[in-house]
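The complex is shown incomplete by one protein chain, all other protein chains being positioned as in the whole.
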Amino acid sequence: MRHDHLITSKQLSRADIETVLDRAAEIDADPSAVADRHANSVLGLLFFEPSTRTKMSFETAMKRLGGSVIDMGSIESSSVKKGETLADTVRVTEGYADALVLRHPKQGSATMASEFVDVPLLNAGDGAGHHPTQTLLDLYTIRENAGLDDLTIGIMGDLKYGRTVHSLAYALTNFDTRQHFISPESLQLPREVVYDLHQQGNTQIREHESLDDVLPSLDVLYVTRIQRERFPDENEYQKIAGEYQIDLETLEDARDDLTVMHPLPRVDEIAPEIDDTDHAAYFEQAHNGIPVRMALLDILLENNSDADTRGEDDE
Amino acid sequence: MRHDHLITSKQLSRADIETVLDRAAEIDADPSAVADRHANSVLGLLFFEPSTRTKMSFETAMKRLGGSVIDMGSIESSSVKKGETLADTVRVTEGYADALVLRHPKQGSATMASEFVDVPLLNAGDGAGHHPTQTLLDLYTIRENAGLDDLTIGIMGDLKYGRTVHSLAYALTNFDTRQHFISPESLQLPREVVYDLHQQGNTQIREHESLDDVLPSLDVLYVTRIQRERFPDENEYQKIAGEYQIDLETLEDARDDLTVMHPLPRVDEIAPEIDDTDHAAYFEQAHNGIPVRMALLDILLENNSDADTRGEDDE
Partner (left out) sequence: MRHDHLITSKQLSRADIETVLDRAAEIDADPSAVADRHANSVLGLLFFEPSTRTKMSFETAMKRLGGSVIDMGSIESSSVKKGETLADTVRVTEGYADALVLRHPKQGSATMASEFVDVPLLNAGDGAGHHPTQTLLDLYTIRENAGLDDLTIGIMGDLKYGRTVHSLAYALTNFDTRQHFISPESLQLPREVVYDLHQQGNTQIREHESLDDVLPSLDVLYVTRIQRERFPDENEYQKIAGEYQIDLETLEDARDDLTVMHPLPRVDEIAPEIDDTDHAAYFEQAHNGIPVRMALLDILLENNSDADTRGEDDE
């Protein structure tokens, strides 16, 4: 992977993705081999909106590499409150840290911020924009459970607003996949995303309003949360959300080796009775955030220290 | 100690308690011997209600063992806000951490959570339930200052609501002790606690409304805070709280080697003039949280890695 920053999964070629997933698999197999690998490195966390899960996962990944983490904390108590620009915030903090993780509510902010810093910057979500490390851990989980080629995947729930879903669908076009999108009409994939996916090479795209037709053919079912706040009417929400929830009965027609995924947190989308079946891969999926983010940090910190060395040779 | 989790001090036998206290004493005598002992371990802190003191103490203990700490942060910014269940939260975070510390406002939550995880879970307070690490540091402080056998202890203040007090009283029944409970009538020990204590072996239980009668016989006086919010009437609070505060004058009839303890924070229960006397053991008591929690973490992480190894041998 020859990048300084990780902003979007669109920047990643099939080879880049495989480099990260292979490294993650190596680390997963023997974490102790990298336990002191970045012992003198510091990772800076800049979260301009709350996201405990992603933050803890990055923090754990860095510490499992032997490194340290510093956290800007909530924006309530930060210089941002005093009117500091994002450009200034990242230029100050790059003096503290060897890499930065940025989450920001504004789309495009990660790209902008990356232009002001020399240390690697990882986008951990920029509004309706991208969240590439979630995509990579999703791909890793799919690869481990079903393989990434000759894959039939169903992606169900809120396909309109879910940036997780758009990033994943886009990344899967690097592989030989059949993608089925299952949602109520009001939460379908945006037309420009469908258009974009059709432009890519290896993927077939189908849209459905019901899971029934496609379930028996699926290797993977990726469920997302339908958010209450998308619906002006509570009854309407209850009725629609109910149709896109799964339980043991729903899965009767599924293949025995169907893998069920969910980015978590879930509310009612997946009944707890599924947790103990072999279908359930969502906790494993969350746990995969650690080796995948370790792999990414390892690669980017390594690239960067190579770059530093090259710089010194030139002088 | 053959436990995977630490949920309540009631689960601890006399031998268990002595194992922890002996290990704490060893660590206290030579902390440098364990300074890198758990260098590649991560402790996860899940505090569903604020408790800076307990959190800092666990964090320090883990870092003094060479380990790392990750913190879920406030629930305001967490997945819990989105409706995640406690069972899901602990199942996700056990993928990040080698042990978990849980504080939760709901009684019984620690027991429930422990059923969902394989890593050791330590209860740091579950509502009106238990807080076993506080009890262990109290026992350690008593043992260091007065010994745990042939002990006469007075426990004074709010005995009705204080879970600290109930846990300690219960744990002391493992030893040869005389326990005097001193409180206003409205804040007496609950009858079921008294009943429970009487069922145990080695302890004598007496209740008093005034400290005067028993003070001269005490080895240890354990003072707790009477909380303003327990009283509908401010004057009533002032009058009653005043009677259960101690100063140099109060202690005139005490033995020279009386040890005064308090779980802290204190407000007016102990006059600052006592701080510089040999009676005062409350700061030492707070500091003892470090070796005691180090000992516990050491034992539970050790048990767990033994369990992992045994598991592997079986396969």
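Think of it as A and B in the order they're written, each chain with its own count starting at 1.
As a convention for this text, a contact is a pair of C-beta atoms (placed from the backbone, for glycine too) under 8 Å apart; a residue touches a chain by one contact, two chains touch by 3 or more.
A quick note: this is a predicted structure, and the numbers were derived from the prediction, not measured.
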Contact with the hidden chain (one of B:5, B:38, B:64 or B:91): B:64
Residue among B:50, B:190 or B:216 that touches the chain left out of view: B:50
Residue among B:128, B:248 or B:264 touching the omitted chain: B:264
For chain B, the residues touching the chain missing from this view: 32, 35, 50-53, 55-57, 59-60, 63-64, 74, 264-267, 272, 283-284, 286-287, 290
Touch residues of chain A, complete complex, unshown partner: 39-40, 42, 44, 68, 70-73, 76-79, 82-84, 87-88, 91-93, 95-97
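As a working rule, only the chains that are shown with their structure count from here on.
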Distance between the centres, which are taken as Cα means, of chain B and chain A, whole angstrom: 40
